[in-house]
Structures are given as structure tokens and as C-alpha cells.
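With one protein chain withheld, the remaining protein chains of the complex are depicted in position.
To keep things simple, chains are lettered A, B and C as they appear, and every chain counts its residues starting from 1.
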Amino acid sequence: MAMQEWVNQMLEVVADLGRNYLENPGKKHSLTSIEEMCRTLLSRRGEASGTALAKEIVDSFNKMNHPARIDFLKMLSEKFAPDPQTISNAAKEYLANPEIETLGKLSRAVEPPRLDLLRLLNIAPGGTSCIVDMREILLQELKKNKSLEPLDNDFLHVLKAWFNRGFLQFERIDWNTPAVILEKLITYEAVHEITGWRDLRRRLAEDRRCFAFFHPALPNDPLIFVEVAFTKGVASKIQPLLSLKKTDNRSSQPDTAIFYSISNCQDGLKGISFGNFLIKQVVDSICNEMPYIKNYCTLSPIPNFLKWLSKEYLNRESIVFSKPELKLMTQNEWFFSDSIRQTLKDKLIRLCAHYLCLEKKRNRPFDPVTRFHLGNGAEIENINWESDLSPRGLSQSAGLMVNYRYNSAKIVSNHESYVNDGRIAISSKVRKMIQ
Amino acid sequence: MAMQEWVNQMLEVVADLGRNYLENPGKKHSLTSIEEMCRTLLSRRGEASGTALAKEIVDSFNKMNHPARIDFLKMLSEKFAPDPQTISNAAKEYLANPEIETLGKLSRAVEPPRLDLLRLLNIAPGGTSCIVDMREILLQELKKNKSLEPLDNDFLHVLKAWFNRGFLQFERIDWNTPAVILEKLITYEAVHEITGWRDLRRRLAEDRRCFAFFHPALPNDPLIFVEVAFTKGVASKIQPLLSLKKTDNRSSQPDTAIFYSISNCQDGLKGISFGNFLIKQVVDSICNEMPYIKNYCTLSPIPNFLKWLSKEYLNRESIVFSKPELKLMTQNEWFFSDSIRQTLKDKLIRLCAHYLCLEKKRNRPFDPVTRFHLGNGAEIENINWESDLSPRGLSQSAGLMVNYRYNSAKIVSNHESYVNDGRIAISSKVRKMIQ
Amino acid sequence: MAMQEWVNQMLEVVADLGRNYLENPGKKHSLTSIEEMCRTLLSRRGEASGTALAKEIVDSFNKMNHPARIDFLKMLSEKFAPDPQTISNAAKEYLANPEIETLGKLSRAVEPPRLDLLRLLNIAPGGTSCIVDMREILLQELKKNKSLEPLDNDFLHVLKAWFNRGFLQFERIDWNTPAVILEKLITYEAVHEITGWRDLRRRLAEDRRCFAFFHPALPNDPLIFVEVAFTKGVASKIQPLLSLKKTDNRSSQPDTAIFYSISNCQDGLKGISFGNFLIKQVVDSICNEMPYIKNYCTLSPIPNFLKWLSKEYLNRESIVFSKPELKLMTQNEWFFSDSIRQTLKDKLIRLCAHYLCLEKKRNRPFDPVTRFHLGNGAEIENINWESDLSPRGLSQSAGLMVNYRYNSAKIVSNHESYVNDGRIAISSKVRKMIQ
Partner (left out) sequence: MAMQEWVNQMLEVVADLGRNYLENPGKKHSLTSIEEMCRTLLSRRGEASGTALAKEIVDSFNKMNHPARIDFLKMLSEKFAPDPQTISNAAKEYLANPEIETLGKLSRAVEPPRLDLLRLLNIAPGGTSCIVDMREILLQELKKNKSLEPLDNDFLHVLKAWFNRGFLQFERIDWNTPAVILEKLITYEAVHEITGWRDLRRRLAEDRRCFAFFHPALPNDPLIFVEVAFTKGVASKIQPLLSLKKTDNRSSQPDTAIFYSISNCQDGLKGISFGNFLIKQVVDSICNEMPYIKNYCTLSPIPNFLKWLSKEYLNRESIVFSKPELKLMTQNEWFFSDSIRQTLKDKLIRLCAHYLCLEKKRNRPFDPVTRFHLGNGAEIENINWESDLSPRGLSQSAGLMVNYRYNSAKIVSNHESYVNDGRIAISSKVRKMIQ
């Protein structure tokens, strides 16, 4: 009963703020009243009712439709930005007298109030999750509206602090995992679609591994996960790995861990890198559990290969493709003709090697997947023909896939050469393909 | 085996950095080599070996003696501060052209590199705990060395983000709690010493409650905890609550929850307030479990009452104390003489009421415990005579203790009056004492 | 390494026993060698290698095909029965001298050695589960072969001891439950088929409840589970409850818990009753969580109603059915003609009431579901027309379903009247139907 009174009083505080807009319960707050609530939350006055206020704002945002959410974000961007006059004054003071005190004043002046606001909203139950959602929407809007960039920087600033690797929990996912988490895998899988619970179950069988990072504030929501299969030798084709039939491994012990799918789950956490850490921890974990695994490789897509190819070559005769070849490739379903395929095989593999190893943008590989793995210290191990025969595989990369190898003994040196000199680690096999 | 190589290579990287100082394994790194490691960690070069490097620095700090740790902190303060020249340039640019871009540049210029460094150190296993320890040492040093203040601001900045209320876990502590946590209570109890496991067990018995906040990165280390007893009527004496004998509650159902001890556990988290949130959540939790509890009150010490009294009155005859009275009070053990005690009783209670309610510092109560509870929205309910007869209780406050009442129906209005106007909520009983 | 030796030695012991049949690893043991292993396990000689031996026998059974399993059970029945000569001697001794010692001897003489054997097999990992499986097979075989009855009594004896209510764990099942358990629900649901994960998810949504009993030795395998829906008023139709659409309960708070499905999961535990305990604990749990729920009723099938009806009435003209009516009912799809349906409605309901309340076998209701709920102390609350329109519902009971009500205030007296006098608790509504 006593608590009830308290809750009632909280609600009154909230109601006071948005009285005019609150004729009937459940009615949505206007943007003005939400702005007012945000200001109260930021003031000392909001301390006693802090959690209730934060909850009200978070709930309001969750109930908004898309345009209202954009308005909310613009409000944060415009109304909770640092004050130019204060900054100017502080900047002048600092220039006149560059001391600890003036620097402190300047630092406080440039810090946008919305940073603190985000920290206070996080107090609400479900606050973290809501803030991640806000940023997801913000990132979409950002494409159209560059003026939101400073706001995005502020979101990124707090999220980077909160999702620090030191707070992430590394967990194995298998058939003992609660269904509420498993259904997220189906939703989030970005590389090779999971077609349903039967498919999911196969990927989580005892002869597979799946690992994820979780954050304590999002307990049922993975941040990133990776799926691993075990093979004898480095797998060159994806379809057998995705097949629902269980491989009979009894005859020969596997020696290779194949990372065949890595999916980031939270669009709102873009720019905070987890993959690097996850892959290394998975290598570590498998290494401990199965000392007989000697190779750690990916079987990765080449999402933009054909797009690049068509832009660079397919529109014109060139040294690479003769006119008849070009014609062949533009034919529908060229891939399904054995003879045409054989004709083009070598050329495509070589072009792909070229694309991966030599095609650069700002001195880094053009291909995003390549950039990711090389940046982690991996090397380009092999390019596989007829490796992904799904419609997507064919249309993106003519069925080609790449193995990147994580060779523990070389990860650091690979990474350093890559970071310092842009040098790319390439196996001798692939090296030959480019020659 | 493969992992072994990797680890070896990590160690090599680290060794490279501090080669000269690493003649024999286990030898400590010099400050110079640690600074070098910190720089590498901050550079992109450190990414691949990030966790290993962070671990090395954290381990090094943990092994340092006190003077070396102070040197480390000074190094952070001096070598990883923002660059004045860059700030000046950015300030000028901003003044010339106050736009998003120049503001962004200015923001980045004033942000000290050590902020990022702390975030990277947090990646190490045990990183969070080490950073909290660093700040604990820093706070001690700060008393002597004000130039470390900006560094402390940076520590506070990251710790506030990480220990956001939204990430804290509220947990009941009882006899089912692991011993590794229970022994921390004995260590951290700051108000009424826990004399051993028998005492602890009594405080955690079924007729008591103890609640704490935990952070996921410090799983066995409470941040703050509160101990609660249940009584019929508002308890006015502390010793019966601390007695090892279990009270026989069968005759009458309790109606009051007494918060008789609140202890902050992590000195390194000073300035991040948990008590407010904890008390409210405990009220909420008890309210749910025992709807028959109607009063939520503390039984709190008045740590500085006699100190203040002696400074203000005891050195001179005054309207308050006659010469003979003063003489009585300066006699050793005056408290243990019934007649003297009776003579002084009313006067002391009235003076205490005056001290709590009227004695101010910057328009806030002089007493820190009073400030804390009034700031949370509580009111001064009662002042109790012969309430804490321990040596400490007698020497600090002549045995007086205070009840602060958390009346859910008034918390918000109390808080607001206090924050806005410095008005203090006082029960009619205490009001009479001041008249 | 040392352990390896041990394991090797265990395997040797086992191999010794079945040497002839163990030419190549993985080969199955012969029945003779398994019998030998069982004898060793029972002897003191088997103590040191007990777990290994038990494991070997359990593994062997698990690998057997069906006929081999039957042979194994027959072997238990014949070779591990008590010895008639010993029993006769002990019986004579007892008759001559009925004392504690002779009674002890007689007790030991009648106890079959296979009882101890089952207890020893239980030591193997997965032993309990295997023994439950053995009994499932035994129960099937028992229909053909009555001589196995004593063996079944022995299985029942140990299983009753192990699956004592005091050892069962009552657990809520929802979407946070591990998938490995959830998929069992799909398999085991015996009343209203779960059509897939989507259907399952609906039944486990927040506005529903599902509870199960588990045994610590079968952690991922429920013994029995019940599904509950909440309604305003006692639900009279099953299809809306099974619909995938979530009911909008916001307008009116539910007041009734409907138990719409109870499924026993382990055929091998037949004869050990869990349902009674489960229903009462579920009532208890809901009562605690939702004090506003006032009615606890089932919506239950009448599996044999039409079978009984056709046997009793449908083959001949009678006072109940006129010739034309009989003709109507034998017409295919009579139910889907509105007019025919209306003609028969009252008659069918009255006949169903008669069937449930008056049709007896050994002074207990003929219908098994009725027997179960009345035995638990429930009463027959209502009979619902057009209640289960699924093909099964129509073919079993002409679409009729029953509500049994668990009225806490009457459970004990209902149960006692039923047990002592065979009296059946019937609501006034149903009472009118029989008149």
C-alpha cells in the first residue's frame, strides 16, 4: 500500500510535466512534454523520481511511431547540444590562460548535455536496449541527414563505454540454450539463412559449435555469434556444412575448425567491434577442448565480387574477357552449363584472387570481409570453385568462397604488417593465382 | 599447442617492449617500459595483442609497491594528458568558425588519451577491479597533490559510465550466499563492526534482511549493502539489534523496517552514489514481501555531534551550559553517573536537534548522514537518548542516534523542497525539541 | 594416464566376462555374457568395477534391437527370480517357528535378485532412463505374455521408490526453458497435438502457464506436464484456446484457470500417479501468483463417448433414439448439417451426462478421464456442446467436452465420498441434464 502511494506520486510528478497532453491515461506525451521530462531528469530536481522519469521517457519512445522517433532524435540533436556561447567563452578563457581550471571548464563546455541524458535514461528498466534501438534508427536517418552526426558520435561514445570488451560474456550456444535466445539466432543470422528450428538444431548439434558474446544488460540478446563446423581438411564447399544431414565423423577425426558464419546482431552497435575478440576467444576455447584441431579457417562469402567484376569488365571487351566470353557470362544461367563453366573457371578464380589481394580502397582491400579478417591478423588461404551454389552465392560471387586462415603463430605479425604497411598475408596457393 | 605459440608470441611482443628490463622472468617492468606498453595499446598496432598487453599492464600495476603505483598514476597524469598546442589550435579554429566540424575537433582535442587507455585496460581480466583500485590510491594521493585532479576526473568519468545504475544487480544476501562474498561484509561493514562469523550469521538470519548492489564485472564484491531489522514500533536503541540473541517475534508481528547499517564498499567509487537507489529498492522489495510493514526508518549515527559541540560550546561558559555543567561534562565517564546524565539529558537532546536541523554549511545540513538521507527525501523523525552505548557511540554523539523516516508518500516532495529551497523535513516531535 | 590404465583395466574385466563374443571392438555381447555380467555385478566381486560393469550392461541394452531386448527381459524374469526351493524351506521354517529371524529369512527368500540388479544398474550414467525404457518395452510385451507380470511388479517396485513425489521437482516451463526440454513437449503432448514451434510458443506465452514435474535423474525429460489458459468465465470451447492468435485480455481480467491439456510423458512409469499432485501444486502456484483467479476447471475430452454410445444404442432402435434419428446419426458428416445437429443436440448432451455420471465399471465411472478427476476430488461441472470441433473431437465425442471443477473447499470431501461410497460430485447444471 505504501509503495502504491509512492508509485502514484511518481506518476503525479510525471503527469504534472505533461498535464496538458494527458487527458486520458495511455495517451502519448507530446514532444514538448517529453523534452520537459528530459530537462527535469537532467536537473537535480529529478533525482528522487529519477527511475520513474527515465522509465516514462523510455516507454514513450517505445510507443512512438517512426516519424515521432525521428523527431525525438532531432530534439536530442538540437535541444541538448552544447551551448555555443559557453564554448566560445571557455575557449577564449583557455587561450588567455591555458591552465587546469580553464581546460576543465572548456571540457565541460564542449560536452553535450545529451550525454548525461543518455546515462540517465539507461537507469530505466530496458534502458540499454532502448538506447541501442535509438541508435539503430539514428543510423538509418543519418544517411539522409548529416547534421545528426554529432548526435551519433555521442551515442557511439556512451555505447562504446558500456559495451567495452571487459563487460562482455562469452557463451556457448547449444540445444540447452533457452528458446528465447535461440529464436534470435534465426532472426539475426546474416550470412546463411537458418530456415527453421530443424535447421537451427542441426547447427547446434554436438558435432558443431556456436559461440556468442552477451552483455549483462541485454541478457537474452546476443551481440554477435559465430558458427563452427569441424572437418577433415579445410572445407571448400558450404552446402555440405549447411545440409541437415549429420556428417559421419566416426571414420576420421576432424583436424579443422571452419568458421562458416559470423553475424553481428545489433545494428545499433555498429562501429563497436566484437568480431575480432570473438574469433580469438573461440579459437582459444576450441583449442582447449579439442587439442587435435590444427587448422582454424573461415569459409567466407565474397559479397561484392560480381558487382565489382561487372563494373570493371563485363561491360566491355578487354584483355581479360573476349567478346564471346562476355557474351557467355551475360547469358542467363551460364553457370549451369558445364562447358561454359569450365571455360570460365580459371579466369574467374584468377580475377577473384586479383580482386581480393590487389583491389584497394585507401590502401586497404576493397572487400569488407577481407578487410575484417586481415585486420584480425588472418591470411588469405584459398579461393574455392563451386563453393556456394545457392542463388545468393552464385549471384554475388559466381559460387566462389574464400578460406581465411587464423594461424596463431602469425596473427600478431600479420596484423602488424597489415596495420603499419598495408601488407596482406597471402598463402602460396593464392599467390600463384594472381601471377 | 597452436595456442601455446600464440601466447608465446604475445609474450614476445610484450618482452620486446621492455626487453632491457626483463633479464629474468618475473622481473618487474620499469615505468618507461610500461609507458611504452600503454602507447602501443593506444595505437592501432596494439589491436591484435590488445588483451595480452592490457593484461601485462594490469598485472604490472598489481605487483607494484605503493610508491611505484603513485609514479604510475603521475605518469598517466602527465604523459597521457591532452596536448595544449592541439587544444589551442582547435579553440582558435572554433572561435573563427563555430561549426560542427570545428566543435568536433575541439571535443577530440580536449579529451585526454588516458580516457581511451582506461577503456583498453578494462579489457584485461580483472581490469575493472584494478581500475577501481587505481582510483582508490589516487584519491588518497589527491589530498596531498591537487595537480592530480584532472586525472581523477577522468577516472570518475569512465567509472560513472561503467557503474551506471542500469548495470547494477540488486541481490539479497543471506546464509545461502557464497562465503567469498560473506567475508567481504565483515571487511566492509563501516557502521557497526561485525565481530565474526557468528555475528554475521545473526545479521543474516531469517528475521533480518541484507541487500546489496553488485556489478557484473566484480561478481564477488558488493558495491554497497544495507542491513535491516524488523521491530514492533520504531527502534530507538541499537544494541538490542546488534545482540547475538534472536528476538522472539512470535508474540507480535513487526510493523517497522529499521535500516541500521549502510556501508559503501569500494573507496575507488567515491562520488558515484548508490545509496539512494539501494534504499528505495529495498523499501520496494520489503513492501512486496511483507505488506504489513508500515514504517521504513533508519537508526543512524551522528558521527560529528560531540566534535561540533565541543568546538562550539564546551570550551566556554555560555547561555547553554553553566560552568558547573561544563565541568561535569569534561569529567571522565560523565555518562556513567546517573545523576549527571539526567541533568544533561534534555539539554543534549535539544542541542542535537539544533545541530541536525539548523547547523548548516552552504545551505545544507552540516552532518553528512543527515545530508545523505534528506537528499534522498527522508525526514528527521526522532532523536533517541541512550541509543548507542558503545564506546564509539558515546564518544561521537553522547550515545544519541537519529531515526530518519522514508515515508513513501512524501519522498518526492521532501526531496524537491530540499533541493530547491534547502527546506528540511522534520517530524513534529523533533520540531518541538528545537523550540 | 593413470586413469586411462584404470579404464583399460575395467574394460579388461568386462572383456574377460564376454571374451568369446568380443573379437572386434563394438561387437555386441551375447545374452549369455550379459547374464554373466549381471551375476558379477550382483556378487561382491563386482564392487570395485561396479560402475563400469553397470555401464556396460546399460550400453549393451541400449544398442540391442527389439527382439534382443525382449530376450534380455525374459532373462531377467527367468534367471533372476527368487529360488522356489529356498522359499519353500523358509516358508516351512516360518510356519514351524514364526519369529523375527524366520520372518527375516522368508522376506529375503521371496525378494527376487533382480530387484538388487536394477538398483545396481541404476548406478550407470543414464541408468535410470534406461530402466524406465526397459519397463516401457516390458509393458508392451506384457500384453502378450502374462508370465512377465512378476518382473513388472519388480520394476514398478523400484520405480515407485525412486519416483516418490518427495523427489519430484515442480517447474514452470516457458519460452526461457532450454530447447532440449521444449522439443519434448511437442513429442509428448497427448491431448491436443502441438503442430510446431510456433504453436508451442503460443502455448508458452506470458498469458498462459505450463508446469511440469521433473526428476533429478532425468533432468531434460518432463514426467508430466499441464497446460493452462486464463479466461473470463469457464471456457466451453477448445479451439479458441488452441488458436495461434493471442487473446486480447486487456479489456477484462480473467477469473478462471482452464487446464486444457495434461500429458504423461514416460510410458515406462505407468502406474505411478503424478497428475493428482501436479494439479494441486499448479492450483497452489496460480493461487499465489494471481489471487484474482477464482475458478479452477479443466476442459477435458471424453475419449470413449461415441464408442460407448454406438455400442449401447446406435445399433438398435430404442427409447432413446427413434429409427429416423438413428439413421441421421449414421449418415456421414451428420454433424455438419445444422438441422440434424439441432435435432440431436439435447439428446446427445443428456446421454453424455448419463454416460459420465451413471455408467459404471466396478462402482467407478466408466470414462477414464472422469475417474482421474473425480479421484482427485474434482466435480463434474458442465458438458459443452460444439466444444471440440477437430476431427478427433467429433469422432470421439460428437464435439462434446467436459469441465471438471477443482473447488478447493470441496476437494477433500469430494474425494472421500468418492473413495468410500463411490459417490460422484455433480454440479446442479449437470444434475439437471440427467433427469
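To be clear about the criterion, a contact is a pair of C-beta atoms (placed from the backbone, for glycine too) under 8 Å apart; a residue touches a chain by one contact, two chains touch by 3 or more.
The structure displayed is predicted, hence computed values, not measured ones.
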Discussion item. As a test of the contact rule: which chains in view would the missing one touch?
Written reply: B, C
Worksheet entry | Full-complex contact with the absent chain, from C:Ile70, C:Leu106, C:Leu185 or C:Leu278 | C:Leu106
Worksheet item: Of the listed residues B:Ser88, B:Asn145, B:Thr177 or B:Asn304, which contacts the missing chain in the full complex?
Response: B:Thr177
Fill in: Absent-chain contact - pick from C:Asn288, C:Gln342 or C:Asn363
C:Asn288
Item to complete: For the chain that's not shown, point to the residue among C:Ile87, C:Leu142, C:Ala205 or C:Ile434 touching it.
Response: C:Ile87
Worksheet entry | Hidden partner chain, touching residue among C:Ile57, C:Ala124 or C:Leu138 | C:Ala124
Discussion item. Touching the absent chain: which residues on chain B qualify?
Written reply: 175-180, 182-183, 196-197, 201, 220
Worksheet item: Which residues does chain C use to touch the chain missing from this display?
Response: 1-3, 5-6, 9-10, 13, 44-45, 47-49, 51, 82, 84, 87-88, 91-92, 94-95, 98, 100, 103-104, 106-107, 110-111, 119, 122-124, 127-128, 147, 149-150, 153, 158, 160-162, 164-167, 169, 216-217, 276-277, 280, 283-284, 287-288, 291, 294, 296, 375-377, 408-409, 411-416, 419-420
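One rule holds for everything that comes next: only the chains that are shown with their structure count from here on.
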Practice prompt. Please identify each chain that touches chain A as well as chain B.
Written response: none
Worksheet item: Centre to centre, by mean C-alpha position, how many angstrom separate chain A and chain B?
Response: 37
Response to the item:
When centres are defined as mean Cα positions, the distance from chain A to chain C in whole Å is 49
Practice prompt. Return the residues of chain A touching two or more other chains; collapse runs of consecutive numbers into ranges.
Written response: none
